[in-house]
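The excerpt is restricted to a subset of chains, each kept in its original location.
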Amino acid sequence: MFDIVADIKKDFIVNLLRSKKRVDNRAFDEYRPIVVEPGVSEKAEGSSLVKIGNTQVMVGVKLAIGEPFSDMPDLGVMMTNAELNPLASPRFEKGPPDEDTIELSRVVDRVIRESKCIELEKLCITEGEEVWIVFIDAHILDYDGNLFDATALGAISALRNTRFPKVEDGRIIYSEKTDKKLPVVDRPVETTFAKIGKDIVLDPVLDEELVLDARITIGTNEKGDICAMQKGGDGTFTQEEIIDLVNKSREKSEELRKLV
Amino acid sequence: MKIGEPEKFIIDGKRLDGRKPGELRKVKIEVGVLKKADGSAYVEWGGNKVLAACYGPREVHPKHLARADRAILRCTYSMAPFSVTDRKRPGPDRRSIEISKVTRQALEPVVFTNLFPRTAIDVFIEILQAQAGTRCTGIVAASMALADAGIPMRNLVPACAAGKVGGEIVLDLSDVEDNFGEADLPVAIVPQKDEVTLIQMDGNFEKGEFEKAFKLAVEGCMKIYEIQKEALKKRYGGA
């Protein structure tokens, strides 16, 4: 996803895959161990720490009151932002968000938004004037591949964990959370596959990401509908591969959804 | 219901702009429209008006981006401030940056970058008028500009979206279908090779719908491919 490693490394991984093995001995369609810890922050209205193998992502949700978009005057607003913190990898650099950071933010935003898991119409305070704004901020803490799935999982976990703060005279009292939960009615998740040579594996680890030819991320909701999709990488998929992976995604999504 | 949303999208088998579900909007492609660029193309597709220019292979600045074994391909998608309903502030926004990235990855598989080590091939896509489907229009234009610049490629890259409106799968969404429809699925391919170079999607496809839409999008790509080849023939003559 971010750099070139020697052709030798690529050959090694491709040959390994040809003999049906992965660098970390997983099956081709197996996730690394996943841990989801919701509620890790007291300052955020919602939060979650997700680990997929050595990859760690923390997601925080902040609520604020602001203006709606003028063409959707009765809907709340949601914004998703990810940061590829240089703390998480020697490959990440300080500075304004690059195309990889922006793609991650937008692909995670897409599955949350398009699944309509947040009932935005319930976030309207005064039509056309005041609505709740939901800020979803993802911080990558340790980067060992597959940020899409980890971040999307962290986002939905944090959202489900979000409670409204107290409001007094139109002013938010952040220090006092109420029991009222953010209206979240679905559990969308994303699953990512990498194509390396002719083989396709689920949940690529960093070493696999660095040599992949093509990548595809598929987002689904609880019903198994497809809500978001993003192909990456400089290579290609066949049509059959894509249709196949869409079906596989539905399956694997269920594993993820159990965790939130 | 959002402001401006139509009640129905398909009436008597026809869409709001009169098209059938599987029908493309009108597409016009012209090649070699700019003098200073090494290659260029202008595409009108429905209400979209898009210009693309290709420069290169040329020296890389900054130098540390150069690769010893191949040319780097760089794509920049940008929208003119007057191309959209509410004036867009000049300069790249997050959406443009994402589209620039997927555009590059849509084109990269066909370009023989290994022929030009240590150089850059730059493609600039300028949206002069936007009316749903600018990323596909941009990829089509970019692919023609590369060809016009004489950059060796395995093939052209056509692109086309399918989508879902009012519960039906349709080809090539119009502005109003894009704004109020249920799903959008842009696809780019290498024709004759069964290779998908771009696929993105947002909205909602139930089981079965995705496959139907995907196949329709690929068919749309093949129609676009014919128009692309026609435009090249018109410019350069043909066999």
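Which chain is which? They are A and B, in the order written, and residues in each are numbered from 1.
Convention: contacts are C-beta pairs under 8 Å (C-beta built on N, C-alpha and C of every residue); 3 or more make two chains touch, one makes a residue touch a chain.
The shown structure was predicted, so the numbers you read here are calculated from the model rather than taken from an experiment.
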Full complex expressed as chain labels with copy numbers, beyond the one copy shown: A x3, B x3
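We adopt the following convention: only the chains that are shown with their structure count from here on.
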Rounded Å distance between subunit A and subunit B, as computed from the means of their C-alpha atoms: 26
List of subunit A residues in touch with subunit B within their complex: 4, 71-73, 97, 99, 102-103, 105-106, 110, 113-115, 216, 221, 223-240, 242-243, 246, 250
Subunit B - residues contacting subunit A, complex: 2-4, 67, 94-95, 97-98, 100-102, 105, 108-109, 185, 190, 194-207, 210-211, 214-215, 218
